[in-house]
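Complex shown without one protein chain; remaining protein chains in place.
For chain A:
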Amino acid sequence: MGSAVDRPDVLEEAEIKLNNSDDKKPLVSIRAFTILTMFYTVGTSILITPGGLNLHAKQDAWIACLFGIALDLALVWVFSVLGERYPDLTIIQYSRVLLGRWLGGAAGLLFSAFCYLLAALLVADLGYFLTTQVMSDTPIEALAVIFIAAVAYTARQGMRVYSLTAEMLFPWVTLLLVILLFPVFNKFDVQTLRPVFEFGYIPVAKGGASFSMLQEVAVLLVLYPFVSKGKGRRNGYLAGTAIGGAVLFSVTAGSEFVLGVELTANHVYPSYALAKNIRMGHMIERVEGLLMFIWVCSVFIKTVVTFHASVIGLNQTLGIRDSKLLIWPLAIGLFPVAMASYTNIVFAVNFVDKYWAAYAFPFIVLFPLLLLCLSFIRHGRRSVGYDRPPGRPS
């Protein structure tokens, strides 16, 4: 083992062989899944969470953020237990195994509908961000239409392709994130963070909890069976969430340092305001337009995954074999849903802040937890295969 670890290319080769030898080639490699999870965690959260956290927890926002990430990781750990118990099945499929055909099917349908609505909200989130911050004269409908078209095209290319895309974009987004966080380093001031726990633990806990409802990592359980199997799959799920959490934490803490608590709380998109503050001599300034790439990328990948999850969910619940059949019809439907979901930006901010956590909780926490409990009752401690392979989406 020791010698093999020294030579990463040997390991890599073994992995490639493993992936190529099997007839049922996994669609997503562990590395790609990790990056996908990271993008998924960052998603829209990078835009809105610093504001929400600062609003609730004031200067303790960073603690609330850490708490939220810990909560996320705990949930992901539980989800991965569930995922590993049914290594070849999506959450839609084992909900039918566990809850029975009708009840499970209904639950699966509801979960798919949740994913669909979430995808629509993501489109609207990006649309409102763009129309309020960047392109105030462009109608949101136009921005949403090309975004949805791009999402549908990408989802149609399949899981393999968009996981590779995430892998390809990862270094670039990392580079831009470094540029974004660059000004944070010389503005670091411990005074900003004091007093710690001025308002007690409750607002911190509340902020953290509502923060962790915005990552919706449970949706990735639909992708889980298509990732190449092994111990790394679970670690990738955890690592992706952790890396994404680290990004969110840096941006939250960064906006707190650079903008201050009040300003961060008052900004709808504090990280964008953070980008506006970048200034290196007189050479590099006002680069927020370029840093927009980070948000477009992360929201794009999150939307693709969520949308595709809803398509897979619907396909599996209704037993549709042709995995690409529903993509364009559902994508067209996404547009009116996205446009109808928020009436205006104030409503959107209010909704995300006050109601989203309560709405999402049953789907992304309760539902998987219920399934896990049922699974322990029904199947005991062993992991359960399935007599036929899951419907491969592409």
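Structural remarks
Criterion: a residue touches a chain if its C-beta (ideal position, glycine included) is under 8 Å from a C-beta of that chain, and two chains touch if they have at least 3 such contacts; residues count from 1.
The rule is short, and it goes like this: contacts and distances are computed from a predicted model.
This figure omits one chain of the complex; the name its UniProt record holds, of "Sigma-70 family RNA polymerase sigma factor", "ABC transporter permease", "Spore germination protein" or "Amidohydrolase", is "Spore germination protein". The residue touching the chain not shown here, chosen from A:150, A:179, A:205 or A:345, is A:150.
Within the whole complex, the absent chain has one touching residue among A:114, A:162, A:224 or A:237, and that is A:162.
Against the chain not shown here, chain A presents residues 8-9, 12-13, 16, 20, 29, 31-32, 130, 134-135, 138, 142-143, 146-147, 150, 153-154, 157-158, 161-162, 164-165, 167-169, 282, 286-290, 292-293, 296-297, 300.
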